[in-house]
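Showing subunit A:
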Amino acid sequence: MDELIEILKDLHSDVDFDTCTTLIDDKILDSFDIVSIVSEVNDRFDVAIPAKELVPENFNSAKALWDLISRLEED
Partner candidate 1 sequence: MNKKFLSVMMASVMALSVVACSGGDEDTAPVVLSGGQAAESVSVEGGNGAQYPGGSAEASSDAYVFTYNGIVIEMNAQADEIIAALGGDPSYFEAPSCAYEGMDKVYTYNSIVVRSYTRDGVDYIAAVELKDDTVATAEGIRIGSTEEEVRAAYGEDGTEGASGIEYTRGDSFISFIFEDGKVVAITYTAIVG
Partner candidate 2 sequence: MLFTSLPFIVFVAALILVYYAFTPYKERWALLLMASLAFYFFADPRYLIFIGVTALTAYVFAIITEDYNAKRKAYLKANKESFDTDSKKKYKNTTARVTKLLMLLALLINLGILAVTKYTNFVIDTMNSWRTEPLSFVNIIVPMGISFYTFQTVSYSIDICRGTIKAQRNFLKFLLFVSFFPQLVQGPISRYEDLSQTLYEPKKFEFQNVSYGFMRILWGYFKKLVVADRLVIALKTLTESPDEYKGAYVFVVMMLYAAQLYCDFTGGIDITIGIAQMLGITVKENFNLPYFSKNIKEYWNRWHITMGTWFTDYIFYPLSVSPTMLKLSKWSRQHLGNAVGKRVTVYISCFAVWLATGIWHGAAWHFVVWGLMNFVVIMASQELEPVYAKFHGKFHLKEKKGYAIFEIARTFLLMSSLKLFDCYRDVGLTFKMFGSMFYTFNIGKLFNGSLLELGLTSADYEVAAIAIVFIFLVSLYKALIGEDIRVFLYQKYPLFVLVCVVLLVSTLVFGAYGAGFDASQFIYNQF
Partner candidate 3 sequence: MKSMKELNKRDVLLPLCTIAGIALTVVSLWYLQRLLVPKYQRGVVEGSMIEEYYDDEKPHEVIFLGDCEVYENISTVALYRDYGISSYIRGSAQQLTWQSYYLLEDTLRYETPEVVVFNVLALKYGEPQSESYNRMTLDGMEWSMSKWNAIEASMTEDENMIDYIFPFLRYHSRWSELTAADYEHVMDKDPVTINGYYMRTDIMPEAVFPDPTPLVDYTLPETSMEYLERMAELCEQNGIELILIKAPTLYPYWYEQWDDQVRDFADAHNLTYINYIYLRDQIGLDMTVDTYDAGLHLNLTGAEKFADFIGQYLTDSFDLTDYREVPEVARLWEDDILFYDQLRDAQNAELAQYGELRSWGANAIES
């Protein structure tokens, strides 16, 4: 989880990713950020996030994103 926050912080240092739950809804993360995140996650966690998971619900908070990664890891 901390590693994930680190990835996110790299993109937007001024956002509190621990608490924010509207990363997409408030347009903090845009599509370019999401692609960066996917590729970073792929590198560090060896998890490939498929396109169908790129929906607001999975990216609105660091927690949701973490849940997604965990779920994909299990598969």
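Just so it is clear, a residue touches a chain if its C-beta (ideal position, glycine included) is under 8 Å from a C-beta of that chain, and two chains touch if they have at least 3 such contacts; residues count from 1.
For anyone wondering why these and not others, all candidates are chains of the complex that A comes from, given by their letters.
Computed from a predicted structure; not experimentally measured.
Candidate 2 is the one, among 1, 2 or 3, that touches subunit A in this complex. Within the complex formed with candidate 2, the residues of subunit A that make contact are 27, 30-32, 34-36, 38-39, 42-43, 48-52, 54.
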